[in-house]
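A single protein chain has been omitted from the complex, and every remaining protein chain is retained in its original position.
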Amino acid sequence: MKKLGTTLAAGLMGLGTSAAAEVEVGMIVTLSGPPAALGQQAVDGFKLALDELDGKLGGEEATLIVEDDELKPEVALGKANALVESEEVDFVVGTIFSNMLQAIFRPVVESETFLISPNAGPSTFAGRNCNPHFFVTSYQNNQNAEVMGAHAQAAGYEKVFMIAPNYQAGRDNMEGFRMHYEGEIVDEVYVPLGHQDYSAEIARIATSEADAVFAFTPGGMGVRFVRQFRDAGLADRIQFMSVFTTDETTLPAQKDAAEGFIAAGNWAPDAENEASQAFVAAFEEKYGYVPGGYAMQAYDAAMLIDSAVAAVGGDLSDKDAVRAALEAADFTSLRGDFTFNTNHYPKQDFYQLSVKQREDGAWITSMGDLVFENYGDSFAEECSM
Amino acid sequence: MTSQADPQATTASPRAPLVIAGLLFAVLAAIPLLSELWGGAWLTSLAVRAMILAIVAISLDLLMGHGGMVSFGHSAFVAIGAYACGIMLTEGVYEMALILPVAIAAAGLFALASGAICLRTSGVSFIMITLAFGQMVYFALGSLAQYGADDGLTLWSGPDFLGTRWLNSDMGVYITVFAVLLGTWALVHRIVQSRFGRVLRAARQNPTRVASMGYSVFRYRLTAYVIAGIIAAIAGVLWATHAAFVSPSLGAWQRSGDLIVMVVLGGMATRNGALVGALFFILIEETLSAITHDWRLIFGPLLVLIALYARGGLVGLLDRIRGPA
Partner (left out) sequence: MSTTLILIQILNGLQLGVILFLIAAGLTLVFGVMGFINLAHGVQYMLGAYLAVALYGLTGSFLAALVLALPLALLLGLVLEFLVFRHLYDRDHLSQVLATFGVILFLNQLMKVIFGPASLSVPPPAFLDFSFTLVDGLLYPAYRVALIVAGLLVAVGLWLVITRTRVGMLIRAGATNPDMVSALGVNVRRLFLVVFGFGAMLAGFAGVMAAPIFSVEPGMGDNLLIVAFVVIIIGGAGSIRGAFVAALLVGLVDTLGRTLVTDGLRLIMDPSSANQIGPAIASMLIYVLMALVLFWRPEGLFAAKVSR
């Protein structure tokens, strides 16, 4: 067992706990079950960054331990305890899902280990419960939906039908959409998580008078919903808008069924800056699929850690110095400008994205209009840090 | 349910199970000391999780092994206990002396009401109707928007214990969980050995005869169902205290399935089967998943082999290795 191995090795060499000349990163993401593709993107994104940095973070030898939370809170908690208490890692990078983050949050931050989320950005830890040891390189969960709502308002859709799975993130996204959208919400429907057949919901959409749909149906749910929506012939007369529904993890299965559908986000693989284009090319070369936001945000998380370790000269014992270095976010994000808000969630630009086919045949999301510039979340004001 | 050989036969030499139990409890007691040398809080946290599951598995074995009632909704009681604790902590009630009775009452009442309905059925129908009630609890907890709904609830402070911060220290939680496990193990054995347990077991094998002897099979079974539900709820309170987090997934049908597997794996209706099954399940899961992310490719066939070749589960296997007494 590697736990025994590393600890014994460290003990025998008389190095004590985590050796000064090394950076240890533990990663907790979902690698089991249907949403495993999301976790895999994050792992591959982080590993690509490590490769480009010659296996070093901030000039120090880096070790990466990847753990699978299996989408079970108790497993996530066990893995987090292992990383923090037994491996004594310097950084924990995770998670994909907000409920997993809830499970690992307290043990990680209370051990004063820095927790960097490459995706999950729940409102819970953005406001009153913000934490000096917690950083997010993605977004606050509601933000993409807020952007989509702002776009729907600007584009002049008058009646919108909303659909989401029946759990907290689903409700958060529906709330987010409402923030900037002032038209009529003709109906809002909640389906069970992992829902298979959307015929019933599609019939409701068809008989409503909506001119647009706003969906939050992540992963496999999105694959099914998008295809069934297209098959029902609704795509031609009702604009499909969504978040986390048509992205690089689902498009390989949705393909042309999602053509012309729009989404919102902080980045797309055809972003025009040089760093991003190099990243996408290297990623596809190495892993054979198109990276999505999950990979990009994990890559940025690695670069963030790299910048912070370099700034403190490899001395991770001074937590305040490390925190200050992380807050500075002195790295080149693939999405361009990137700074941390007062609650350690990003302030960044958000775009309208649309689904299209690339010249080589791959289906991707593509950058559209800039909707918000340097946009922070609304919870930050409740955070006192 | 096809009946097996009388489970009491396996306890023919009464000392062997005590030795096994003694060893297991000695190891569990030594883990906090051991963790100073290796593993740290990860090891104690793993052991706490295994012990809590063992408590639930032992209570389920009272139903399954001794009572012949295979509940596919047992994890719902864990979730009820955990949520009773989580909701009270969120609402500002921190005293365990208040939380525990509420959790017990909630689980007891639910067990009484659902058990009265479930116990009209038996066999596979019982499995499915307990699943139905488990699912109802699961979906109901997932709709509690003010308590985190499906995402679950982070608990920002642990409960007080008679005014002390005992349950806010890792060691306090460890000792408490250990004591509850030991207590549950002893209590369930006492129950099984009592007249109550004998009636329950007899009713498993021949309900008509037991009824004709003047016992109300229904009442005995319902009592066992309530007892098992309450024990599981106590385990749920302990889980909430330990994990500082509760979520509806505690009551998902997959968890109930895992529990059944643990009990069968260890050996039903034996002194230590449920205990061994739960500890082994967690240990093997943790070991294999440390080797490869695809650990289920090993674990799955292992379960198949145990089902095929280890009649009476791991405890039965141990008995046979030791040779016929």
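We call the chains A and B, going by the order they appear; numbering starts again at 1 in every chain.
Please note the rule applied: a contact is a pair of C-beta atoms (placed from the backbone, for glycine too) under 8 Å apart; a residue touches a chain by one contact, two chains touch by 3 or more.
What you see is a predicted model; the values in this text were computed from it and never measured.
Here one chain is not drawn; of B:Gly172, B:Pro207 or B:Gly257, the residue touching it is B:Gly257.
Which of A:Gly45, A:Gly78, A:Pro118 or A:Gly219 touches the hidden chain is settled by the complete complex: it is A:Gly219.
Considering the whole complex, the residue from A:Ala155, A:Ala200 or A:Ala324 that touches the absent chain is A:Ala200. The residue touching the chain not shown here, chosen from B:Leu24, B:Leu302 or B:Leu317, is B:Leu302. Annotation for subunit A: contacts to the undisplayed chain at residues 31-37, 39-40, 166, 188-192, 194, 196-197, 199-204, 206-207, 219-220, 223-224, 227-228, 231-234, 237, 249-250, 252-255.
Interface residues of subunit B with the unshown chain, by the touch rule above, are 1-2, 4, 64, 70, 117, 120-125, 128-129, 131-133, 135-136, 139-140, 142-143, 145, 253-254, 257, 260-261, 264-265, 268, 294, 296-297, 299-304, 306-308, 311.
Keep this in mind: only the chains that are shown with their structure count from here on.
Measuring from the averaged C-alpha position of subunit A to that of subunit B gives a distance of 36 Å. Touching subunit B in their complex are the following residues of subunit A: 1-4, 7, 31-32, 66, 68, 72-74, 77-78, 81-82, 84-86, 98-99, 102-103, 105-107, 122, 124, 129, 166-169, 171, 193. Subunit B makes touch with subunit A in their complex at residues 38-43, 45-46, 49, 142-143, 145, 148-154, 156, 239, 243-245, 247, 249-250, 286-287, 289-291, 293.
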